[in-house]
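With one protein chain removed, the remaining protein chains of the complex are shown where they sit.
And now, subunit A:
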Amino acid sequence: MEYFVQQLINGLTLGAIYGLIAIGYTMVYGIIGMINFAHGEIYMIGAFIAVISFIVLGAAGITWVPVMLMLVLIISMVFTSIYGWTIERLAYRPLRGSFRLAPLISAIGMSIFLQNYVQLVQGARVKPMPPVIQGGFVIMERADGFVVSLSYLQILIIVLTTVLMVGFTGLITRTELGRAQRACEQDKTMAGLLGVNVDRTISLTFVLGAALAAVAGVMVTMYYGVIDFFIGFLAGVKAFTAAVLGGIGSLPGAMLGGLLIGLIEAFWSAYFSIEYKDVATFAILVLVLIFRPTGLLGKPEIEKV
């Protein structure tokens, strides 16, 4: 029981992070119908910028954790947003209107490029990161000394993710930008005729997705304490799986999918074998695609002839 609770907490934390990344996949897919394979790399870059800015802020003497954290979040969100915008501008926009596969291939190229770029400028070694937030609550204790703990960092991750997701849902459903995004999703030409700047709306979608991935990057850096140039790949594929599991194109689907993937991973590593946790995750993906190709919350696409 105690063990279960502990894994539940760990799974939720992990799921929150996957969910944040998955939103970027699902949004971009929704609006231009492509899988942005470079999105995992955006998250990785977010993590690197986090490490760099922690070091710089530390050197500058800003060490009070709330301020430091706030600044790191803002800095990496801004920088990754610029990356997200640039990638869209350079690698995808010129290919819009070309055949469907072209931007996909371009995305894979972008992903490889960004990995190698970070490897070159930052080195291939893992970057350690001293813990910024330590301590936590002890929730339960078993007779044999097993302790169920909920660290402050886990609370922060879950709370911050929840706030962001609520805010983001509000942005999509209530603000004009969200309305324009949904309009572009359904009919870009018509949206353009109504005066919506379609290109700008797509760019902003990339920027928003990148900003959320940056938050995930910052959180992971603090949570695991080590990052390297390759973390984007696996996290990206997992988040993509989460988006597909929840129903790609659907925002609540991405959040649900992220949560499920996190929980599956945590419980599988706890009760079966930690080596096969990724296999378990992807096996679930395969099953979902076989039995429910549109994902858990996805709407079936009806094409009119």
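Just so it is clear, a residue touches a chain if its C-beta (ideal position, glycine included) is under 8 Å from a C-beta of that chain, and two chains touch if they have at least 3 such contacts; residues count from 1.
As a convention for this text, contacts and distances are computed from a predicted model.
Peer 1: The chain dropped from view, which UniProt name applies: "NADH-quinone oxidoreductase subunit C", "Branched-chain amino acid ABC transporter ATP-binding protein", "Ethanolamine utilization protein" or "histidine kinase"?
Peer 2: Matching the unshown chain against "NADH-quinone oxidoreductase subunit C", "Branched-chain amino acid ABC transporter ATP-binding protein", "Ethanolamine utilization protein" or "histidine kinase" yields "Branched-chain amino acid ABC transporter ATP-binding protein".
Peer 1: Quick one: say which of A:Val132, A:Ala191, A:Ile227 or A:Leu245 touches the chain that got left out.
Peer 2: Within the whole complex, the residue contacting the unshown chain is A:Ala191.
Peer 1: Out of A:Ile52, A:Ile112 or A:Leu177, which is the one that touches the chain we can't see?
Peer 2: Once the missing chain is taken into account, the touching residue is A:Leu177.
Peer 1: By the contact criterion defined above, which parts of subunit A meet the unshown chain? Give residue numbers in ascending order.
Peer 2: Output for subunit A: 167, 170-171, 174-177, 179-180, 182-183, 186-187, 189-198, 204.
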